[in-house]
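Of the protein chains in this complex, all but one are displayed in their positions.
Chain naming follows the written order as A, B and C, and within any one chain the residues start at number 1.
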Amino acid sequence: MTTAGPAVDTLKDALHRMMLIRRVEEQVIDLATSFDDLIRGHYHVYIGQEATGVGACMALGPDDYMFTTHRNHGHVIARGGEPGPVIAEIIGRTTGYNMGRGGTFHVIAKHLGVLQTSAVVAGGVPMAAGAAFSIKRRGTDQVSLVFFGDGVLEEGAFHEALNMSSLWNLPLIMMCENNSVHPEGRRQGEQPSSSFAATQLADVARAMNVETHVVDGGDAREVAALLTGLVGRTREGEGPFFIESRLTRWPGNRGQFPELIGGPHQMAWTWDPGTADERLQDWLANADPVSLLCRSLVEEGAMTRAEVEEIDATARQEAEEAREFALSSPIPSPESAMDHIFA
Amino acid sequence: MTTAGPAVDTLKDALHRMMLIRRVEEQVIDLATSFDDLIRGHYHVYIGQEATGVGACMALGPDDYMFTTHRNHGHVIARGGEPGPVIAEIIGRTTGYNMGRGGTFHVIAKHLGVLQTSAVVAGGVPMAAGAAFSIKRRGTDQVSLVFFGDGVLEEGAFHEALNMSSLWNLPLIMMCENNSVHPEGRRQGEQPSSSFAATQLADVARAMNVETHVVDGGDAREVAALLTGLVGRTREGEGPFFIESRLTRWPGNRGQFPELIGGPHQMAWTWDPGTADERLQDWLANADPVSLLCRSLVEEGAMTRAEVEEIDATARQEAEEAREFALSSPIPSPESAMDHIFA
Amino acid sequence: MRQMTYSEAMAIGIQEALAEDERVVLMGAGFGGLRGDPAVWSPLRENFRDRITNPPIAELGYCGIAVGAALTGLRPIVAIGTGSFSFEAFPQIANEAPQAHYGTRGQVTCPVVFHMRAGIRGAGALQHSIAPQAMYWNTPGLEICVPGSPADVRGLIKAAVRSDNPTIFIDHERLHPVVGDVDESGGDVPLGVADVKREGSDVTIVATSIMVPRALEAAATLADQGTDAEVVDPRTLVPLDKDAILRSVAKTGRVVVADETQRSCGVASEIAATIAEEGFESLRAPIRRVAIPNVPIPYHQAEEDYITPTAGRIVEAVQEICR
Partner (left out) sequence: MRQMTYSEAMAIGIQEALAEDERVVLMGAGFGGLRGDPAVWSPLRENFRDRITNPPIAELGYCGIAVGAALTGLRPIVAIGTGSFSFEAFPQIANEAPQAHYGTRGQVTCPVVFHMRAGIRGAGALQHSIAPQAMYWNTPGLEICVPGSPADVRGLIKAAVRSDNPTIFIDHERLHPVVGDVDESGGDVPLGVADVKREGSDVTIVATSIMVPRALEAAATLADQGTDAEVVDPRTLVPLDKDAILRSVAKTGRVVVADETQRSCGVASEIAATIAEEGFESLRAPIRRVAIPNVPIPYHQAEEDYITPTAGRIVEAVQEICR
């Protein structure tokens, strides 16, 4: 499935975006743990899922719609969001994409076709189907893509939207990020879930006559190649499509408050995972999409290790600048709470 | 699949129940159309689906639970409900099973294991799963059976309950009465629906690892044989099961107000459908479970035509007496509206 | 000016909204009510066939689709049917649509109309008689229209569609046959402007939706008894024309709030609380609410009538506070 993957330049851009997501999320965790009052509730980071977001968004055009979830930081950056306004939104600053109104749960970015970010499990899927409905009615060749977690299949809303998308042949791409998969299961075979009764997540979509695909979420090229094909077919009037991206949860991503186990990501781990915290080693070796992409690019001779490290250094610096930008931005005035209730 | 069907005596009882449902529903339609103020809203009758309700209920024991829908009159009688209290409930009399509190939408019959009747599409399925959950927790060998229409699969609630029933291996039998099927489709092959995207209704349940069956809803014996097997297996700890009973909608059952096309059912139609109203002829010949059972019993020599007609005459008389009973029963006092809000 | 039924006026208003703006689409076509007059509703269904989508029985899904469509350039009117069916769609109606504009500080709009038939319709029984407008009023970010006359239903549906906000549009089966004058050349009824349906000086009756004709009937009875009641119809709950209500109370000093939602935390509670807070100085008597007592809706007519807030109940309430 790695055939017809993106060209090296594109891959460098992709790697940069993936690094940027990782470095921004590290800043988010650091902000949440260093300050009591910046991120007061729980929040979710996208570490370990970067290849899916970036690989999928590479296939989208500027007029397409994207819907995301509680785990939205990475999706918005993958779609081209700038790290400054993203962090600013997450810590509630007026320079954030919603001027601090939505916070970590609701990074919304209108100029990127991200119009409403639901933190309700399965909230985004019907709305994304609605965007697709509107595309079809208006007769444009846009695409509506929605990211969501495996948990969404447990909610009835998903099934209702799935049915209508299929019945009405909507230009909708449903990208399910299944982050409950062990490395072996990611590439092949069955994977059980304690909370969903189907053998494979895609079985239900297939039963509803929706074309389904399974992709290795550790492999940015595979995701990009698949999505490029499906986005093209969607523009031609095919669709909807259901994709399961198989991911292995980053070990820092347990519970409601993520933890930077072993500290920020070290590029050295990519070539020597054994130097990382024990809980991370297996994940870095077999599942981390950033490490996997770096290693394969270097192994293939497409980039040198130094070039890869330079991309990381850039991303790291951008994330740090974004943090400073956000921290030095003004907070909303109390009375502004009463603005924009109605149009 | 007609193997191991019920014995003749049981079939006579079944035929009697089916006839009784038909005759009671005719009375209901007559009451609704003859009086302005007895059944003031819309209502739904079970004509044409009698074999499914009776065939399934024959398999149940006295302690089992049954859940039904807006189309509940027939299910309650199939379960052993008496026609008098059923009609009395439908027209709102204090002799009704809920003393006129629930009416046509909510015939509830506690003594029959019918504990709450939801008129919300898909409302009953989670509750039935809950009864099954409670059976399992309490460790009894009861069974929870829920009847519902094909439309229920369009609601998310169904999918949520399906998932949990499958995950938790609940003693639940989901009996879907698909009354949108043409006679040919009833016994074989694919049947499309304008509002559900799966090729076969059972595909979704199968995808969720639930054992599924398709049964001819025109054939009481087939339903009874299948259900007897499944109820037995459910008591042994198997389950859940999903059954699609394929039914052809009675032509009088269009819109929100049923119509007795061509008048009350004539037994003569059973042997000569051509004498019935044109809109009914095909249905009587190929789809009416009452006519089909009568014809086959007589053809097989299990009963004479006269015996069949006698059963009908009995049912007819019971329905008429039930009507009289209901009409002569008292209405609730206005102030009783304030009773039983809380236990 | 022509006499027509509420049902016809609504059909005309929807047709006008469709004709004026091709972004307007209908999701579902159940506006006519259970016994909706086909003569009135079939032209709409025929003239705008390509603008109507008949969804599966999936309220949460199709209301969400309408929200998504509204975020991306359409202006959907969703016919949910019976008000309690909107419960199925509560997560999208109450927890997505009203947050979009606020959550982006005004960057996006969500111009969707959720239309439903609410209230005691006659034998709707336990699950088909619920009026959810109070619950939606407890949800900031939703506009709420509760038209009580043919002219208002036509003018408000057009205004609701034109509004950039998500709007709950409440109609009532028992209003459908009500006849009234409609100025066919007239435009929208603006949101947030109450209508004094009858002037009077002794007592104010604030009434919404189905309670408007009932309040007028009560006022006629009261007039015979020598009590001159003013009937104020807010027409929309959000925005609420508080001034008009307070102005009337300032004049009469006495008020009955009549509404067919369930009593506790109902529409009448909110209006009464507002008056007790901001119009207290004018009050010369307790504020009476005429609403459904806190009871589910029973099936039989005797019981159903007993709990229905009728004109008679309004008269009684007025008599109590005008002694």
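Keep in mind that, in the parts below, a residue touches a chain if its C-beta (ideal position, glycine included) is under 8 Å from a C-beta of that chain, and two chains touch if they have at least 3 such contacts.
Computed from a predicted model, the values in this text were never measured in an experiment.
Under the touch definition stated at the start, the shown chains contacted by the missing one in the entire complex are A, B, C. Of the candidate positions A:Pro83, A:Gly151 or A:Pro289, contact with the hidden chain is made by A:Gly151. Within the whole complex, the absent chain has one touching residue among A:Asp9, A:Asp37 or A:Glu299, and that is A:Asp37.
Across the interface with the omitted chain, subunit C contributes residues 84, 87-88, 90-91, 94-95, 98-99, 102-103, 126-127, 130, 134-135, 137-141, 237-238, 261-262, 264-270, 272-273, 275-278, 280-281, 283, 285-289, 293-296, 298.
Mapped onto subunit B, contacts with the missing chain fall at residues 65, 67, 98-99, 101-102, 106, 108, 110, 115-118, 120, 123, 125-135, 137-138, 144, 156-157, 160-161, 163-164, 167-168, 339-343.
Interface residues of subunit A facing the missing partner chain: 37, 39-42, 92, 100-106, 118-123, 151-152, 154-157, 195-196, 256, 331-338, 341.
Following the convention adopted for this analysis, only the chains that are shown with their structure count from here on.
Of all chains, the one whose mean C-alpha position sits at the greatest distance from that of subunit C is A. Look at where the CA atoms of subunit B average out and do the same for subunit C: the two points lie 38 Å apart. Separating the centre of subunit A from that of subunit C, both taken as means of CA atoms, is a distance of 42 Å.
Contact of a single residue of subunit C with at least two other chains is seen at positions 55-56, 58, 60-61.
With touch defined as above, residues shared between interfaces to two or more other chains in subunit B number as follows: 154-157, 195-196.
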